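Please see the structure below; I have some questions.
Heads up, one of the protein chains got dropped from this complex, but the rest are sitting where they should.
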Amino acid sequence: MSIFVDNNTKLVVQGITGRDGAFHAASMKDYGTHLVAGVTPGKGGQEAGGVPVFNTVAEAVQETGANTSCIFVPPAFATDAIFEAVDAGIDLVVCITEGVPVNDMMVVFRYVKERGARLIGPNCPGLISPGQAKVGILPGQICREGHVGVVSRSGTLTYEVVDQLTRNGLGQSTCIGIGGDPIIGTNFIDCLEAFEADPATEAVLLIGEIGGDAEEHAAAYIRDQMSIPVVSFIAGRTAPPGKRMGHAGAIVSGGKGTVESKEEAFREAGVAVAVKPSDLVPLLAEKYDPAREALCSA
Amino acid sequence: MSIFVDNNTKLVVQGITGRDGAFHAASMKDYGTHLVAGVTPGKGGQEAGGVPVFNTVAEAVQETGANTSCIFVPPAFATDAIFEAVDAGIDLVVCITEGVPVNDMMVVFRYVKERGARLIGPNCPGLISPGQAKVGILPGQICREGHVGVVSRSGTLTYEVVDQLTRNGLGQSTCIGIGGDPIIGTNFIDCLEAFEADPATEAVLLIGEIGGDAEEHAAAYIRDQMSIPVVSFIAGRTAPPGKRMGHAGAIVSGGKGTVESKEEAFREAGVAVAVKPSDLVPLLAEKYDPAREALCSA
Amino acid sequence: MKVHEYQAKELFVERGLPVPRGKVATTAEEAEAIAKELGGAVVVKAQVHVGGRGKAGGVKLASGPAEAKEKAAAILGMDIKGLTVEKVLVTEAVDIEEEYYIGLIMDRASKQPMFIVSAAGGVDIEQVAATTPEKILKLGIDPRYGVKPFQLRRLAFSVSQDPAVVKGMSQALSVLYDVFMKSDASLVEINPFVKTKDGKTWSVDAKLNIDDNALFRQPQIAAMRDLAEEDSDEMEAKEAGLSFVKLDGNIGCLVNGAGLAMATMDLVQHFGGMPANFLDIGGSSNPEKVVTAMKIILRDPQVEAILFNIFGGITRCDDVAAGLLKATEQLDVKLPIVARLTGTNEEKAREMLQGSALVPAVTMDEAVQKALELAGGAQ
Partner (left out) sequence: MKVHEYQAKELFVERGLPVPRGKVATTAEEAEAIAKELGGAVVVKAQVHVGGRGKAGGVKLASGPAEAKEKAAAILGMDIKGLTVEKVLVTEAVDIEEEYYIGLIMDRASKQPMFIVSAAGGVDIEQVAATTPEKILKLGIDPRYGVKPFQLRRLAFSVSQDPAVVKGMSQALSVLYDVFMKSDASLVEINPFVKTKDGKTWSVDAKLNIDDNALFRQPQIAAMRDLAEEDSDEMEAKEAGLSFVKLDGNIGCLVNGAGLAMATMDLVQHFGGMPANFLDIGGSSNPEKVVTAMKIILRDPQVEAILFNIFGGITRCDDVAAGLLKATEQLDVKLPIVARLTGTNEEKAREMLQGSALVPAVTMDEAVQKALELAGGAQ
């Protein structure tokens, strides 16, 4: 089991004939994801990466039954691509594109919600359910099937942490990068809720960073709603206030969004907080014994 | 019993200090409606018709617990008034104003629906539940408490019909004018559904007119969903195609929206169709015997 | 309100949509001069607010200025479905390869603007819809979100795979939406939208209807009203706060409320007569309105009897009676008048009218039947 993507995922790649789209479509297919279609307006009828290309997502859905989309189009076209995917009935839209205007996202967010779809990202690495499906750009080779859920606002920092899990024999149910923008489709709480409900997930690693108050809300959710252990790390302690740290959403402003505030919220909620990434696995081991869990669930 | 308005109605009048607003506020109060507040921006703190005036509907709701609003403001301000009422938590908004731009209504309609409120109108006479409450401009003296529901796109034609009912000893549960515009908040089906669910309503008179296909949809609804008898009349047989007949929504265009089409739909649905207004009461009498009903429900 | 083709095209051009060059002429000489300026073949098109002007001979091709003058002379002054042609649009003739229909209407059922696109362009879309609905693609647009590029593409791809057509049509559809929303339109269409042999796309014709309710905030559009195209009685009625539509019968109707007015007309026909008009004097009417209404009705020589049907709610019967008496005083009314005034203050009205030449009636049925008798019986 896993969350959001699995063996039932039927993927359409929007922007499949672009450089990034073509590269990652191949990579997702190689990983074993059921890639069924690509979309590039004006290239309908062609083939790319072994799948048919359509002019519109609606056609792709109609012809191939795609239920998940991964978006690799330039920022100026990304919101349109999200609208199109949701309108076509896609359930899960993963938008990799970085640099999407924030005001557009305010509107898109409402559209996605109103239509009952799920958007992950934008400006995210996507997600992977090891052994089942990968939708996005995470390197599949560092993952391993297992029972730890990983959710993060970051890309490579996630890989770092996932790599440590795998090296320590801790496989993952699903690893998900929710994106570094101020407005994203799926937040920590959405993922925590799904992990809590997922029988295969027995513990969660949460990687936060400065900016906003998503971690603070997540802390309250964990305290009130979760039974499985959560271990966290927050990046950006040394970031100067008022400066964006690469991610559009990673900024401390008006004294808000600091590492201290987030760590305090987690500690108050009884969530273990790692001081550095390499502490995460040892901390997790204190809270979660995979051998014991395996016995219990057997 | 009744639909939409009753003894629990607590009314705020938007535009209470205007000529029409003041006149009809007094008339509604005289009828026995619980008028609790008025709103006119800039006149907050004053009094009108024996109730306090507020600058905003939000204040009126907070201070008086109003749950229903009746709007008497010029067309240029009517959509804003609807937005304000719904935003303030009003459950039922009755917009009397005629001449509201149709494109505004497309958006307002979605807002009202999204917020779970009910809008009646615009360009309507409102509604009355005889003996309980009147919200709008219908003449209360022609009504009488009873068990016939009346729903109509018209104003005076409704009065004509209600008057005939009353003169023939047939009282009404609720009489409602849904409005003559192409886009209105509450349609025939909404009212039919409410009448069907209302224990006090034992038969329904439906008064339609040319334009649109609301009557056709209502016919299908009656056929599939209703147990109580419905008798109908459609106005506009002699209207020339392509010409608006007073109401913005009363137009036959492209061969659509004719009396013939609507009557045919009703007949196919087993709904009695009166050829002239004076036939309505006799037709109703064939389908509905108030004495028998009284016995049955006793 | 309807605007002319040339006016709608002005709105398109403001938004960068290519239309064949052209100008409006009110005389044959002007048409000739415009054709000379444009060079080459031109099309001379009657500017009237009715459909089917092509079939009626209101659209003609001319090979050059001399022929343009000749064609314009033939079209100007022509009667098309009751309207006289006062203006012609003289435009470049384009070398059409493909014709499409694109339009946007306010869809009452779904309460949103709805695009209509068809590869069957240049013909009556209502006919296409009735006979071959599969040739039409409809797509509603949620006005909270506006139209998105993917929707424009989907519509365009539905009729063509040609990149030039897809690009040109997407732009045209986007402009249609923009004009629709910004102008408070109820309908805007381009029929035909064409691809020419050189691979370009053009909006060759244009139609734009505006929501009358929104004219108060559309001064640019309101200024486009062509009074020559409007019925002067209807305009006068509108000015006075009345709603009037001329019909062909012998019974002048004066009613309060649109629904009751229609029902009254229908009843006249039911009893064998024909209504001379639709007339709604509106709510809270004052005596002056009644006088204006009477004046308009009396102008119609076909009218043989006048029927007042008033159900007093907000409208007070005594106010109507006062207006009625004033009108009969001021105007030289020789026709029989039947007055059915019921509801608010009906007793007062009855007293006021006592002793006058007016024929009283209690019910609608009675009133209509009396009016028909007085008009000389059913037609």
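Letters are used for the chains, namely A, B and C, taken in the order the chains are written, and counting of residues starts over at 1 for each.
Simple rule for what comes next: contacts are C-beta pairs under 8 Å (C-beta built on N, C-alpha and C of every residue); 3 or more make two chains touch, one makes a residue touch a chain.
The model shown is predicted, which means the values in this text are computed figures rather than measured ones.
Peer 1: Given that one chain is not shown, which residue among A:6, A:160, A:193 or A:264 touches it?
Peer 2: Counting the whole complex, the residue in contact with the absent chain is A:160.
Peer 1: From the list A:58, A:210 or A:284, which touches the chain that is not on show?
Peer 2: For the chain that is not drawn, the touching residue is A:210.
Peer 1: If you put the missing chain back, which residues of chain A would it touch?
Peer 2: Per the touch rule, chain A residues meeting the hidden chain are 20, 75-76, 99-107, 109-110, 125, 137-139, 142, 152-160, 163, 180-183, 207, 209-210, 212-213, 217, 233, 235-240, 243-250, 254-255, 259, 275-278.
Peer 1: Please output the residues of chain B touching the missing chain, sorted low to high.
Peer 2: Residues of chain B in contact with the hidden chain: 41-42, 44-45, 55-58, 77, 80-81, 83-84, 87, 107, 111.
Peer 1: What residues on chain C make contact with the chain left out of this view?
Peer 2: So the residues of chain C touching the unseen chain are 144-145.
By our rule, only the chains that are shown with their structure count from here on.
Peer 1: Determine the groups of chains connected by touching when chain C is not counted.
Peer 2: If we ignore chain C, what remains breaks up, so that the groups are A | B.
Peer 1: Which chain has its C-alpha centroid at the greatest distance from the C-alpha centroid of chain B?
Peer 2: The chain lying farthest from chain B is A.
Peer 1: Return the distance between the CA-based centres of chain B and chain C, expressed in whole Å.
Peer 2: About 28 Å separates the centre of chain B from that of chain C.
Peer 1: What is the distance, in whole Å, between the centres of chain A and chain C, each centre taken as the mean of its C-alpha atoms?
Peer 2: Chain A and chain C have C-alpha centres separated by 55 Å.
Peer 1: Going through chain C residue by residue, note those that touch at least 2 other chains and give them in order.
Peer 2: Within chain C, no residue contacts more than one other chain.
Peer 1: If a residue has to touch 2 or more other chains to count, which residues of chain A qualify?
Peer 2: Residues of chain A never touch two or more of the other chains.
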